[in-house]
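Only a single protein chain was left out; the remaining protein chains are all shown in position.
As written, the chain order gives the labels A and B, with residue 1 at the start of each chain.
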Amino acid sequence: MDILLVFINIIVFLALAPLYEGIIRKLTAKVQSRQGPPITQPYYDLLKLLGKDNINPGNRLFNFAPMMSFAAILSVIMLLPMGHRANFLTGYADVITIIYLLTLGGIAIMLGALASKNTYAVIGASREMVTMIMIEPVLAMTFLLGAVKVQSLGIDSTMFSITTQGYSWAAGIMMVIFLMALQAFVAKQPFDTTEAEIEILEGPFIEYSGPNYALFKYSMMLKQMFYAALFVTVFIPYIATGYFVADLAIQLAEVAVVFVFISLIGSTNPRLRIDQAVKYYAVLIVAAIATVGLSVYGI
Amino acid sequence: MWLTSKIKQILMVMKPGKVTLPYPFEPRPVPENFRGQPYWDHHKCIGCGGCANHCPARTILIRDLCKELRVMVYDGSRCTYCGRCADVCPEDAITMTPQFELATDNKEDINESIELFMLTCQRCGRCYDHEITNTIDKLSFTGYRYDSIEARAVIPVSSEQFDKGLYEKSVNFKRPEKAGE
Partner (left out) sequence: MPSIEQVKNHLTEKFSEKVTGVEKPMESRLFIDVDKSIIRQMSNEIIEQGGRYLVSTGYDNIERDGTLGLVHSFTFDKENLFVNIRTSVPADNPELDSITPDIPNAGWSEREYIDLLGMKFTGHPKPKRLILADDWPEGIHPLRKEIPWNLMPPAAEDVAYQLDEAPEGCTTVPIGPFHPMLHEPCHFAVYVDGETVKGADYRGFMTHRGIEKLCTTQVTYNEVPYIAERICGICGSVHATAYSQSVEDAAGIKISRRSEFIRTIMLEIERLHSHLLWLGVAGHLIGFDTVFMQSWRVREQVMWLSERITGNRKTYGMIVIGGVRRDITPDIKDDIMAVMDKLEEEVKVIHRAIVKDTAIHKRTKDVGYISKEDTIKWSLVGPVARARGVDIDARRDHPYAAYDAIEFDVPVVDSCDVWGTVVVRILETFEAINIIRQVLDKMPDDGPILTEVDEDITPYIHAISAVEAPRGEVIHYLITGNENRPDRWRVRAPTYPNLQGVPMMLLNNELADVPIIVGSIDPCFSCTDRLAVIDESGNSHMLSSNELEEMSRKSGKRGR
């Protein structure tokens, strides 16, 4: 049964990530008073990209980078305990592994950008690096908050610590901080300085096309869904119905609500410059560390 | 400040709702003054050539095929829909229709042509005094000649003062081919 849960995780995420992306696009369109694409549009986009040519500026790293990014995010997904049940692989890793694998995904984007030898991609890679350095500590602090409570770094115990052991002040503040950093995690306005900067620079994906680009896009969608699911698993109280399928469905509905929130903030904000974003992240890091400190004192 | 602005922005967008029109699934009518493709009414046309004289894009061509037959050809691919022909026509034979959906893969679809039989003068037996009133000559004054109305070739005329040597150097230049020609 636990092994089956691993596969259910993979299948649910792979099947539903483009749908949530479609929700973002449809809601953005409604905010902009227009009709927008159908919700299933990202599926068609991915299918179209798979049918195109793969153009390579000439080194193997270029082809390897999207595969690495996709593999990293899939590994993280396999570890995530959805439906409030730990699966087979959850016991084999701890939260440090999750942070490491997510960072690996970010590095893959940077490597792909640097392998394409394009000025714009290099600038995009440097922005991605800065963003990664500044925003991963917030994620680490979130996990640390849970770890302090249960005195362990195991994935299921850390993630379920807040919902099973009651909300403290520190947990409430951490929820707000995580929400404020969520836009940066999923790389949407106002913090999409790296990848979606088609106006200012084409970003690290400028040289990618065809199946490589499809893999990158898919990893971005999976990453979005992962962060939203992480938020739901860690902070939203668990409604126990006893059946796994019902639990899973309720959690997926809550993920959809988080996506509504992401798209509303995303469509009503301009894009911040990298130096302004860095100042914002610095404030968040300090606040996150302070919150963990509060929780150590049991507040 | 930021939060109140965001709330105002959300309210601003909620009022108009969806403004996307379902065109082309539903037709979209145009106002009555719209300048679409011009249409010649051949019953009213008297073959004066005023429209050809006034067209800024040199889209309307007039040629006398023989003493009594005058042909007018309108080449829709170059028309800018300015409406000068309709303004200047003395018989109001040209109307600017509301047609704007003119995309086609065959240029002949948007061309119009009229053949007119002209009356001859009772005294001299000619239709027009070609040397003075011929529209062709007027057009060549402005730099164009139409040698072949079937091929609709536009052969530009250089002014006499240009240095011939310089022109020879550039005469072998090959204009890039358009796809499909």
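Here, a residue touches a chain if its C-beta (ideal position, glycine included) is under 8 Å from a C-beta of that chain, and two chains touch if they have at least 3 such contacts.
What you see is a predicted model, and the numbers here were worked out from it, not measured in a lab.
Here one chain is not drawn; of A:Ile123, A:Ala184 or A:Val258, the residue touching it is A:Ile123.
Annotation: of A:Ile55, A:Ile96, A:Val260 or A:Val286, A:Ile55 touches the absent chain (contact as defined above). When the full complex is taken into account, the listed residue touching the unshown chain is B:Pro56, out of B:Pro27, B:Pro56 or B:Pro90. Shown as candidates are A:Glu21, A:Asp192 or A:Asp247; the residue that touches the absent chain is A:Asp192. Residues of chain B that touch the chain left out of view are 1-2, 4-6, 8-9, 11-13, 16, 19, 30-31, 33-35, 54, 56, 80-84, 87, 96, 141-143, 156, 158-159, 161-163, 166-167, 169-170, 172-173, 175-176. Touch with the hidden chain on the side of chain A covers residues 28, 31-34, 53-58, 60, 63, 119-120, 123, 189-190, 192-193, 197-202, 267-276.
Everything that follows uses one rule, which is that only the chains that are shown with their structure count from here on.
If you average the Cα atoms of chain A and of chain B, the two centres end up 57 Å apart.
Taken in their complex, chain A has these residues touching chain B: 30-35, 264, 268-269.
Taken together, the chain B residues at the contact with chain A in this complex read 6, 9-10, 13, 16-20.
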